[in-house]
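One protein chain is absent from this view; the other protein chains keep their places.
Entry: chain A
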Amino acid sequence: MAGADVAATAVLNGLAVGLLLFLTAAGLSLIFGMMDVLNLAHGSLFLAGAYLAWWVGGDRQTWPSLAAAAGAAVLVGILGGAVLALLAAPLARRSHLEQALLTLGVALIAGDLFSALFGDDVRATVPPPGLDGTITVAGWTYPRYRLVLVVVGAVLAAAVYWTVERTLLGALFRATVADRDMVAAIGMDPRRARVAAFALGAVLATLAGLLGAPIYHARPGLDLTILVLALVVVVVGGLGTVRGPLLAALLFGQVESVGQAVLPEFASFLLFGALAAVLVVRPRGLFGAATAGAAR
């Protein structure tokens, strides 16, 4: 392969990974911004989506199985989000650490249940016919599914961005982050908005897991890996916004995949090195200052 081909592959891979990360991190950011909860069970939702893809479709997906799994993932996301919102509600006036511990407990329980249901083996699935295999353009081959992932991820990301920035629901979300009392004063219910944000964030995470299943392969421990990556993205991007995590996720996708291509041994170092560098320069994250302004 020529240099340009390698570069194109790395950039596209980075885009696919970045968009998946964004879908996961956007939910985390919403949940933190709205509910004030640091949701350490977010990776479990991603893993639930990945296991769903395998459970419904088996080692090789079909179009009906993919559709069924997507429907199930939305349902699981809504249910999971609602349960987490209910569990976290009594702790609303307590510390972030206690909420983190609660969601950590939920994550441990979920991980144990996954192991009991699906065993400790890697549960890999192949995308449905038409999406598997590779595509060749001018001598450059690329996995078809990753290309689809970039497109679907971009559409979903745009939908999330549009929902939060341009719709009434999004305005309610942003208003609740900025000033909960004012939202209540104009006759909207901030509690309902917060549960909706939790459910939406959870649905995004399960869908990301479903889409990522052929790439990440559902397995024990994936929940923690994804959680840490999503947290890094949220911390770098800023909390309670959509724009920050989007830029940070795309950035981190590139750092990871270009790093994998150039220095495979040190890709994870690059990622966390970048995090440390950002925190040294801006202790509140790249877009933290802008977020602080919006939150007042």
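Note that a residue touches a chain if its C-beta (ideal position, glycine included) is under 8 Å from a C-beta of that chain, and two chains touch if they have at least 3 such contacts; residues count from 1.
The definition used in the following text is that contacts and distances are computed from a predicted model.
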{"item": "Name under which UniProt lists the unshown chain, selected from \"Activator of (R)-2-hydroxyglutaryl-CoA dehydratase HgdC\", \"Cytochrome c oxidase subunit 2\", \"Phosphate transport system permease protein PstA\" or \"Amino acid/amide ABC transporter membrane protein 2 (HAAT family)\"", "value": "\"Amino acid/amide ABC transporter membrane protein 2 (HAAT family)\""}
{"item": "Absent-chain contact - pick from A:V74, A:L101 or A:A171", "value": "A:L101"}
{"item": "Per the touch definition above, residue among A:W63, A:W162 or A:F269 touching the missing chain", "value": "A:F269"}
{"item": "Chain A residues touching the omitted chain (full complex)", "value": "32, 38, 87, 90-91, 94-102, 104-113, 115-116, 224, 228, 231-232, 234-235, 239-240, 265, 268-269, 272, 275-276, 279-280, 283-285, 291-292, 295-296"}
